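One structure is given below, encoded as structure tokens.
Just one protein chain is left out here, and the rest sit where they should.
Our next item is subunit A:
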Amino acid sequence: MTVVEYVVGGILAAGAALALYRAVRGPSILDRVLALDVVLAIIGAALVLNMVVHRHLDNLILLVAISLIGFVGSVTVARFVTDRK
């Protein structure tokens, strides 16, 4: 199970790094919102990985809270983005 932890953690870290690269580079604020949404999903995946490997259920409420924050954040930014090129 330890090998699986490292492999899955490495893949998740690579995905998060690519998403963060887009969040830094992103030409528009909407690209950044999208990339940070992906980073948040990867953080949720890491929480589940932690729960699976260490056999506890403490992070479930954090998982729900993270998806809620991601939803509210991206909808708010998309609502108030204006045409300013």
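Throughout what follows, a contact is a pair of C-beta atoms (placed from the backbone, for glycine too) under 8 Å apart; a residue touches a chain by one contact, two chains touch by 3 or more; residues count from 1.
We adopt the following convention: contacts and distances are computed from a predicted model.
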Fill in: Among "Amino acid ABC transporter permease", "Monovalent cation/H(+) antiporter subunit G", "Putative RecB family exonuclease" or "Ferredoxin oxidoreductase", UniProt-listed name of the chain not shown
"Monovalent cation/H(+) antiporter subunit G"
Fill in: Missing-chain contacts mapped onto subunit A
1, 4, 7-8, 11-12, 14-19, 21-22, 27-28, 30-31, 33-35, 37-38, 41-42, 44-45, 48-49, 51-52, 55, 57, 60, 63-64, 67-68, 70-71, 74-75, 78-79, 81-85
